[in-house]
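So the structure is just underneath, and the comments pick up after that.
All protein chains but one are shown in place.
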Amino acid sequence: MPPARYTYLGPAGTFTEAALRTLPVAAEAELLPHATVAAALDAVRAGEVDGAVVALENSIEGAVSATLDELATGEPLQVRCEVLLAIRFALLVRPGTELAAVATVAGHSHAQPQCKRWLAANLPQARWEAAASNADAARQVAAGAFDAALAGAFAAERYGLTVLAEPVNDVTHAITRFVLVTRPGPSPAPTGVDRTSLVVFIGDDHPGALLELLTEFAVRGVNLTRIESRPTGSGLGRYCFSVDCEGHVQDLRVGEALSALHRISADVRFLGSYPRADGLAPTVRPGTTDAEFREAADWLRRLRATS
Amino acid sequence: MPPARYTYLGPAGTFTEAALRTLPVAAEAELLPHATVAAALDAVRAGEVDGAVVALENSIEGAVSATLDELATGEPLQVRCEVLLAIRFALLVRPGTELAAVATVAGHSHAQPQCKRWLAANLPQARWEAAASNADAARQVAAGAFDAALAGAFAAERYGLTVLAEPVNDVTHAITRFVLVTRPGPSPAPTGVDRTSLVVFIGDDHPGALLELLTEFAVRGVNLTRIESRPTGSGLGRYCFSVDCEGHVQDLRVGEALSALHRISADVRFLGSYPRADGLAPTVRPGTTDAEFREAADWLRRLRATS
Amino acid sequence: MPPARYTYLGPAGTFTEAALRTLPVAAEAELLPHATVAAALDAVRAGEVDGAVVALENSIEGAVSATLDELATGEPLQVRCEVLLAIRFALLVRPGTELAAVATVAGHSHAQPQCKRWLAANLPQARWEAAASNADAARQVAAGAFDAALAGAFAAERYGLTVLAEPVNDVTHAITRFVLVTRPGPSPAPTGVDRTSLVVFIGDDHPGALLELLTEFAVRGVNLTRIESRPTGSGLGRYCFSVDCEGHVQDLRVGEALSALHRISADVRFLGSYPRADGLAPTVRPGTTDAEFREAADWLRRLRATS
Partner (left out) sequence: MPPARYTYLGPAGTFTEAALRTLPVAAEAELLPHATVAAALDAVRAGEVDGAVVALENSIEGAVSATLDELATGEPLQVRCEVLLAIRFALLVRPGTELAAVATVAGHSHAQPQCKRWLAANLPQARWEAAASNADAARQVAAGAFDAALAGAFAAERYGLTVLAEPVNDVTHAITRFVLVTRPGPSPAPTGVDRTSLVVFIGDDHPGALLELLTEFAVRGVNLTRIESRPTGSGLGRYCFSVDCEGHVQDLRVGEALSALHRISADVRFLGSYPRADGLAPTVRPGTTDAEFREAADWLRRLRATS
């Protein structure tokens, strides 16, 4: 049997690659980069790879909107698990370069704001140069185009660079959430500490649409952990909402909420139920546990049968 | 087989008796009065009669709170159908009495406010006397205790009185809603133009309880046609809400709403689903028809089976 | 200066009279009964009396709907204070009557359900007779028409009766809320533990009207303590809501809520702000105190001035 193959947003040396490498499945697998999130996900759809790791939230590399939009359209895909990665930026230079000699610093456009204060304090004269990705910045430093790159320390070895300082990011607890995406299939069993991702397409764009959507969740005690509105170019409507909520599609409160959204929206795309990487158990409001949903359904069944 | 027996809030000659007489089942049945709503309903519970007609809304005879409270507690009862009766008051006197000779007018305490302007214009000097019911006022007029009674014209014959003027109520479109109550049993089949009555007991009396209750209906597109808060002396909580909503317990949107209320409240008492007497078809919001509920449940079933 | 004059729902000996007598203003005043709530309130409107005490909630004597409807229409009136009265029923008989000799018991139709269990246990054979009021039942017992009356013990002396048993009500903590109503004028100053009463007329009767009304209160942290829907015969609409809420019209959160209701409804009738008799201080949600409202208004004023 050939080894499994997984892809990530490249080039080699990105935080996305680092996230993929934390997964047990990556240990024996072939890992290969794709130049765009779209290309990585299309490779999954085409069956060329078994899965792709992409950033979903708080991205450093600008892939979030792209990820959301790519998951919302095209052949369905499914999130299997999530990885939380603390983002630590290092200043990478060619061996021998000293701080005083750094006149240009390159990195993804999202890297600079995160290291702004460090750069102002330590490299006030250095000129900023945007690169396609942090790894690409490292590659260009190796090629001599710039003096230093903002990237993960793990990128140093790959490009023959050294870590001059680390961490250099101002906010030290920045965390990016990555997900492993595969073709659709059975979800991991509920663990009690799960998350569900979905996309809700608003058919008829009216002012109260978001409030209605939130109410369907709230009334059934399902807490949201992320929501973003995204424009959609399709014929389904002008907006969709990308949503993460607590719980698993097999949880009764989550199922009834999804079912309600299916009724009142143009379309609901299920993106997966999977264990939460942060281990935060949901607060299930009284009246919304599985046992209570089941008991209420029984009560209604008896009521309909006898009266 | 003995004839069916039905009771009503007496004495003979009340609007409640008139409401009962509009029902086809009353034609061949034995009709008998009870002195209180409680006694009438207890007679149903005890199997002494087949059913009772009591006022539920807009009452003329003050029975509404009593009806709501009696239905909310004790052995369960069930509403089978409703009767709308336009309330027309007549001024009943002993044969031969002329308007100029009327010095006292009696009736139930709810009758006077409804005929206030007519009395001020036509009998400005007459003294008002409260009676236990309009029919009782008529009885007392016949006995010579007062000169005139405010009651339905149909009470005249029974007490040997004449109608001196009719209608004498200021608001000419007053309508009272009566219901026929029996022991629990299968509801009439859905007609598409139904009403459902229930009582929701709030276990934990907090400020947002009513808003939560309304939201459970609203989110599923179930419109309320009546809601009243009632204090409750039982151990279940301090308040209950007496509610009428559009639709039938067999309607999926109604069933899910009832089931939700069962989950989040201390108790839900189902009082019956039955055809609306006013024939007003419900406005079923897009996304909440039976077909849409069924399709959404199928979608969720497939989703859970495959992902 | 002539003594003040106050009226109450008569006849003499009702719980309403007992409530009035608990007020300091009643000590030196002339107290006189009216036969109906409407008549009592009209006497206030006409200036014939200085005020009237009427039952507003949990009534024993059936006056509640009448009170709500009378306050909602006609010349405006204002609630000045409230009285909570624990309802204790006594069984009144003519001196010398023993329990075994009681064949008929009379009282207001609302009295019987409250004493149902006691009557079943102690007077299982006695026939119930509805009277226009409990006091009227006592009067009729004195006149020999019935054997016993359900009424307050204070009615015994007035009608020359004796208390055979007390309390005879099944629910021992029944409380009725009465209010003192006068012609409009300055409200009592805020005490921090106040209640505000109002009537909201729904111009355009649509399913979501009640939910909208509740949301206007909830969003500003104003808790309701009572709400009832009442039909209205006027041209303003088909329904009105009679509402009591926590707080005083001078409280900023209450003022903004009232103002909002005024905007979105056909009409708002202010019925008064007055101290709560139960002394329950409101729970004012963070963000809705007067200080926070004031600070936010200042912030907005500065924002509009400078940007």
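By letter and in written order, the chains are A, B and C; residue numbering begins at 1 in each of them.
The criterion applied here is as follows: contacts are C-beta pairs under 8 Å (C-beta built on N, C-alpha and C of every residue); 3 or more make two chains touch, one makes a residue touch a chain.
This is a predicted model, so every value here is computed, not measured.
Undergrad: What are the shown chains that the omitted chain is in contact with?
TA: A, C
Undergrad: Of A:Ala27, A:Ala100 or A:Leu211, which sits in contact with the chain we cannot see?
TA: Counting the whole complex, the residue in contact with the absent chain is A:Leu211.
Undergrad: Which is it among A:Pro113, A:Gly160, A:Gly185 or A:Pro286 that touches the chain not included here?
TA: Considering the complete complex, A:Pro113 is the one touching the chain left out.
Undergrad: Which of A:Ala103, A:Val171, A:Ala189 or A:Ala281 sits in contact with the chain that's absent?
TA: A:Val171
Undergrad: Where does chain C touch the missing chain, residue by residue?
TA: Residues of chain C in touch with the missing chain: 78, 184-187, 215-216, 219-220, 249-250, 255-256, 258-260, 262-264, 270, 272, 286-288, 292-293, 295-297, 299-300, 303-304, 306-307.
Undergrad: Name, in rising order, the residues on chain A that touch the hidden chain in the full complex.
TA: Touching the chain left out of view, chain A contributes residues 35-39, 58-59, 62-66, 69-70, 108-110, 112-113, 116, 127-133, 136, 171, 173-174, 207-208, 210-211, 214-215, 218, 223-224, 226-229, 231, 233, 283.
We adopt the following convention: only the chains that are shown with their structure count from here on.
Undergrad: If each protein chain is taken as a node and each touching pair as an edge, is the resulting graph a line, ring, star, complete or other?
TA: Topology of touching chains reads as a line.
Undergrad: At what distance in angstrom does the C-alpha mean of chain B lie from that of chain A?
TA: 57
Undergrad: Specify, in ascending order, the residues of chain B that touch 2 or more different other chains.
TA: Touching at least two other chains: 215.
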